[in-house]
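Only one protein chain is missing; all other protein chains are in place.
Up next, subunit A:
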Amino acid sequence: MRRITRIERSVDLLRPRTIASRSSPYLCSACNHQASSFSTSASRSADKKLPFTERIRQKIWGTDQPPGLEDPYGDASVFDQTKKRAAVEKKESAESAAEPALPDDYEPASTWDGLLRVGGYGHWWSENWDPDHQFTGFLPRKRTTDSEVVVAALHRAMVEVFALQQAQKPLSGVSKNISEWDPTDYVQIVPSGNGATLQFSSQASIDDILQSLDPVDETAVKKAPTESEADVAADRSTVDPLNPDMEPEVEDETSVKKAPTESEADVAADRSRVDPLPRGSQKPSNSETAEKEKSTASEKDVDADKTGDDPLSPFFQAKTYAEVIATWDPAWLGVSLENPEVKFAVLKRTMQLTGIRIPDPVIKSANTAQALLRHLIAPPKPRKLAQALVQEQGLNRFPNVKIYGKRRTPVDKERSVGRWKVIEKELKERGLPVFGREELAVRGMPLFGRNR
């Protein structure tokens, strides 16, 4: 019975006939096909470096040495480029093939100690990922959890955004700089129409806020190394440091200099018109407040001479966040965030200040500051039912209900009826394990039932 020949693969069509013809004539055609499978490696004929035109000519004439010149029109032919390239490549390969001369004292290594290691990552990680080149993301690493700090951050973000809007500047500039100097505490937000207007006080003008958002001016103020230079910088800046209200503060700054922090950054911070502590996490402590008040009291005479009015201006009365928040008109929570541009800028700034991520559903649904705040200061969901029962349901308010977060063991039950001490004492007297067989095993004693 005759066998049906194998169907040729599609790639077989690509193979030149020469391969099949070169294979052994003693094989059947099926074996020929199988033996000469498709290969991606360069064919042997490529090594001959014969130009394409030459090969065509050879085929046309049917001989290896066709008559006539290779190219009667000189070197200008495109095909001749292959010839030149082939010559260069040949030369290069010959050069690379030549072995370098070994020094006289060369001795082959028998172990790999001391040899140059090739490959691997090497010092790549230490060079590219070392602590000096830390990645700093847009959001701070630490998430703010204090609700009052979060409220203050949202207020700050809104004041800054509306200040930019009022100054007709691009709202994208709101997140360019986080200055320690935060004049927004003294600004009231009043809802109006579909937006809000800002009510500036004598302590903070719109220029102060715009300056605090500007990274260039901020550094100019911050980098002030000496008092004289700081004064120059202050003069250059748009803020007016020689406000009548600021007079006692200058005196106060000298007094604070006696305090432990004497770095120039602190001096610059003191010069600014807000509490010197960064807005990050810590509130001004009572001790510092007392210290400041004390220092101002001691220099009261000097201040009185200079200014004539009360030296305790609101700037250096270090306030807690709760006190600052209490000074704001609660109407600011009802300010509409319908304008998508404003909303985006506020969200972006709030996230930058607090480190709290705001999910898309909240972004979509929160159209007022209050709604946004509800998400921001929401306590995290309790992970255990026992916590939820206490926190959400307040079940522990019932005198007859007890909630335990952990499993009640037999020991707990004995303890609750006051029997455990007696049991423990008796067990110890008899040399028996108090908490079970594992204890015996730890002490290297035989377990019950093993010796029997």
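Heads up, the rule we're going with is that contacts are C-beta pairs under 8 Å (C-beta built on N, C-alpha and C of every residue); 3 or more make two chains touch, one makes a residue touch a chain; residues count from 1.
One rule holds for everything that comes next: contacts and distances are computed from a predicted model.
Visitor: Given the options "Translation initiation factor eIF2B subunit beta", "Large ribosomal subunit protein mL43", "Trafficking protein particle complex subunit" or "Mannose-1-phosphate guanyltransferase", say which is the protein name UniProt records for the missing chain.
Guide: Checked against "Translation initiation factor eIF2B subunit beta", "Large ribosomal subunit protein mL43", "Trafficking protein particle complex subunit" or "Mannose-1-phosphate guanyltransferase": the hidden chain maps to "Large ribosomal subunit protein mL43".
Visitor: Of the listed residues A:V190, A:L385 or A:L432, which contacts the missing chain in the full complex?
Guide: Within the whole complex, the residue contacting the unshown chain is A:L385.
Visitor: Tell me which residue among A:I56, A:A167, A:A378 or A:I403 touches the hidden chain in the full complex.
Guide: A:I403
Visitor: Touching the missing chain, which residues of subunit A?
Guide: The list for subunit A reads 384-386, 388-389, 392-395, 398-408.
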